[in-house]
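Some chains have been omitted; the remaining ones sit where they do in the full complex.
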Amino acid sequence: MNEFIWPVRVYYEDTDSGGVVYYANYLKFMERARTEWLRSLGIEQDQLRDRDGILFAVRSVTIDYRKPARFNDQLDVVSSISQTRKASLTFQQRVVHSAADSAEPLVLCDAAVKVACLDASTFTPRSIPETLLAEIAGER
Amino acid sequence: MNEFIWPVRVYYEDTDSGGVVYYANYLKFMERARTEWLRSLGIEQDQLRDRDGILFAVRSVTIDYRKPARFNDQLDVVSSISQTRKASLTFQQRVVHSAADSAEPLVLCDAAVKVACLDASTFTPRSIPETLLAEIAGER
């Protein structure tokens, strides 16, 4: 199974006064990684919307927060696809921190994110285009 | 079981170019509601941190997105506590929209959010103070 790795730097905007990354912001990091993973396959979401009239919307998220990230941390989002259906995809995504003094990257949080293919104007389910499914299948 | 209801208005800041509320922002709405629910019990989180040396951090979230919210929508976050442990609480939270033309409020998304009590400096688990647990128990 292929994994796609996308680096994320933690800026002030991502943190809160607890001194750590605000919990909702990991979902932003994960969306950036999904977008870049699609882009790496030649899939641009603005073209999907304008040309094919579809968009991807998150249907569900299950996320465990294990360790906090802090200002200035250099993180990686590691993503793979665990399930493809006719009108949805499920991503496994984890945010890891490669600390200088440890052999293994530390898992800060990990998530399953189910994304549905929708009609861009009506928000009703649509089949994922064949060519796109083929691209994605090549990644599994 | 008691439910705590907190109103949220959708502003431009909450939406994205898909025309709907960005998926991570529902977690902000839910945190506001948890904070206000604690406040309604007389519990201020800055005092918890400064006086008791503890803070609450989210351990896990399971969230289903059912219908999108849009700019200007007036929403309610409906919260209850489904589980209290020695060092953690689990909230059930749903975001609902009371459309003018429907009898029932529409559920836009619902979530289970597990929150752990942590030492504010070491981020290690701490027992929830007795008085606080008693307050919370009165809510179930």
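Per-chain residue numbering starts at 1, and chain names A and B are given in the order in which the chains are listed.
By definition in this document, a contact is a pair of C-beta atoms (placed from the backbone, for glycine too) under 8 Å apart; a residue touches a chain by one contact, two chains touch by 3 or more.
If you're wondering where the values come from, they're calculated on a predicted model, not measured in any experiment.
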Subunit number of the complete homomer, 2 shown here
4
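Note that in this section only the chains that are shown with their structure count from here on.
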Per the centroid of Cα atoms for each chain, what is the distance between subunit A and subunit B, given in Å?
23
Interfacial residue positions of subunit A with respect to subunit B in the complex:
18, 20, 23-25, 27-28, 31, 55, 57-65, 68, 120, 123
